[in-house]
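Shown below is the structure under consideration.
Here the complex is missing one protein chain, while the rest keep their positions.
Chain naming follows the written order as A and B, and within any one chain the residues start at number 1.
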Amino acid sequence: MKPSKSVGIVGYGAYIPKYRIQSTEIARVWGNDPNLVPIREKSVPGADEDSVTIAIEIARNALMRAGINPKELSSVWVGTESKPYAVKPTSTIVAEAIAATPFVSAADWEFACKAGSETVQACIAYVGSGMAKYALGIGVDTAQGAPSDALEYTAAAGGAGYIIGSAKESLAVVEGSLSYVTDTPDFWRRQYEHYPKHGNRFTGEPSYFRHVISCSKALMEELGTKPDDYNYAVFHQPNRKFPLEVAKILGFSKEKVIDGLISPYIGNTYAGSALLGLAAVLDKAKEGDRIFCTSYGSGAGSDSFSLKVTDKLADRKVEAPSVKSYIERREEIDYARYARYRKKIRM
Amino acid sequence: MDDNVAVIGVGLGKVGELWEKSLRDLATESIWMAFEDSGVDKVDALYVGNMSSGPFVEQEHIGAMIADFAGLGSIPAVKVEAACGSGGAAFIEGYMAVKSGLYDYVLVTGVEKMTDVLPSRTTSILANASDRDYEAFHGVSFVALNALVMKRYMYEFNVKREELSIFPVISHKNAPFSKHAMYRKEITLETVMNSPIISDPLSLMDCAPICDGSASVILCAEKKAREFTDTPIIVSGVGIATDTLGVHDRKHITTLSAAVEASKKAYKMAGVTPKDIDIAEIHDAFSIMSALSIEDMGFAKKGEGTKMALEGQHYIGGDLPINLYGGLKARGHPVGATGVYQIGELVCSLRGDGRVDAERGLAENIGGSGATISVSVLERGD
Partner (left out) sequence: MDVPRHWREQIRRYRLVGSKCKDCEKLSFPYRNVCPKCRSRNCEDYQFIGRGKIISFTNTNSPPKEHKYNMPFAAALIELMEGPVITAQITDARAEELEIGMKVEMVTRKIMEYNEAGLLCYGYKFRPIVEYAHP
């Protein structure tokens, strides 16, 4: 899919909370084998953090890189599955905090881990149609894993956001995008449940792999591109294994994936996952680089994007903290503090 | 002597966790103690010093309530509020009422009933004395606010915690003598230093306690006072001033500008300087406030407020004995009532209670973190 007007990323922002819990610590508490943990450590939001506060910092960082007046934003869309209010948009709080109100569209989007990339897809359309000059889409989560469940090792907090604008103002131009969706119940959470449920091995081949592969292949076919044409490939990263495996299947070499693979260090930030990986790549990329990015959300679906970096990235990327500075800002906590911050202790 | 105002009666109710006594019980008792002490049993007006009867006991309109239940008749009665400075402020209103010539006998009653609600609620109510939207909302308790001032003071003037914690020790020295005090024992500096930290660097023993209490004083013209006594206690100077509500808006975090202003006004009216003050009841709600009060009322240079304390000059026998009935720390701090306790205790000391021969004394009452401060100078009229 290509909009009638050429668009791209005018600014991007990321955020990761500073607390970390090591997987070996989680394994210790539940009596699991510490050698079989899926990642090294994951990020944990502080007691005063939630998807709203994280989204606000992401938005501010994106604005710093874009260098635009927030009142010129036509949308502030937040994709998340951990919104503090079940009813009352996170987006309006973010919009107010960044002074984008009142002439702005705001709404919270949900599609598990691809809620964030959905908003980006919509921003491309909003700007590409000429309706908006700039549009902001954010993917953020403070994900919850049920205690002792496999997902507890990786459910983390963080996210990234993108301001889409015209191609000539962009630091990376959108060459094309595609969405691929089916009704595949691999992972869900019913309304009054605290923790999600998942289909275990069903979340692999018929879910993650099918949608990421199908979507990626279809976009490359539409654009007439091959994996070799790209310098970087970013995939939704629920752990370390899946993105490396899917890259191999699609034909992207490991070197192209590694810079955008940050879940081993901070865990799976769900709606923020692929977008954060993309931000990490943008922090490193140079003019002329081509980036391929495919997200995945349970339920299930994928959004694929093909991007080309312009000469504007070099100057803009330094205007806000890099993903690396947030990764390196860390304080280790134990399971007790983690349980307290994640409100797993019944009071 | 023409239009001087004098205090002719004092009633100092017991301070403590007085479960059996309601707010109206407390007020009535101190009022009748004052009547007995004065020799009159009727007054023309009532000024009540109280901070938060509404939040504490769900009762406003306590001017009328106390006039009613204390048997004062249909006299004009109002509540005067200036947070923990309500007592001092009410006293000055009473003073002005007599000075104006409109009323002959005026009763000033301070009363606070703090213990009916849970401590967490009390903390929240006391935070109403600070800036709710810009201090309390941010989780900064009243103790924390004073701790911020204390830490800055220690940093600016290179003062150690121990030097400030000497003030609770001084207040407690006079506690055994003080029959109405909440705490009647002396304490050591070690006890203060070892008590748990509430908000660094303030410890539990650096802070005045939550309690109930009521004190009353009766005022009239000096001319009339001499019908009752040969040594009336004259109110020779009063001063009251305000400062910014929030600590963050103060000109200097470590200066109580309202104390500077109020004391200057009081000294001027009384025609005296700090050197002429023999004893003082100062507002030792938190140790840091004692040091700042001493400095900002002109008894010490800025940053040297602990000097006299460390030299022992604030004990009886020293250059400036303070808090002769235990101060806020040992006598207790039933917030809105404190200012009237201070006046009453000052009067007792000046009349001569066998410990100190003082001619002139001062009472300083602080509201909030210093946004209202009143200073009253009283002297023996002989």
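The rule is simple: contacts are C-beta pairs under 8 Å (C-beta built on N, C-alpha and C of every residue); 3 or more make two chains touch, one makes a residue touch a chain.
What you are looking at is a predicted structure, and each value in this text was computed from that prediction instead of being measured.
Chemist: Touching the absent chain in the whole complex: find that residue among B:Val149, B:Val192 or B:Val238.
Modeler: From the options B:Val149, B:Val192 or B:Val238, the contact with the absent chain belongs to B:Val149.
Chemist: Touching the absent chain in the whole complex: find that residue among B:Pro196, B:Gly317 or B:Gly354.
Modeler: Checking the options B:Pro196, B:Gly317 or B:Gly354, the one contacting the hidden chain is B:Pro196.
Chemist: One chain is left out of this view; which of A:Pro34, A:Pro84 or A:Gly251 touches it in the full complex?
Modeler: A:Pro84
Chemist: Residue by residue, what part of chain B touches the chain that was omitted?
Modeler: Residue positions of chain B that touch the missing chain: 120, 123-124, 127, 131, 133-141, 143-145, 147-149, 151-152, 155, 196-202, 244, 246-249, 253.
Chemist: Using the touch rule from the top, list residues of chain A that touch the missing partner.
Modeler: These residues touch the chain not displayed: 18, 46-50, 52-53, 56-57, 84-85, 93, 96-99, 283-284, 317-318, 320-322, 324-326, 328-329.
Just so we're on the same page, only the chains that are shown with their structure count from here on.
Chemist: State, to the nearest whole Å, the distance from the C-alpha centre of chain A to the C-alpha centre of chain B.
Modeler: Going by mean C-alpha positions, chain A sits 60 Å from chain B.
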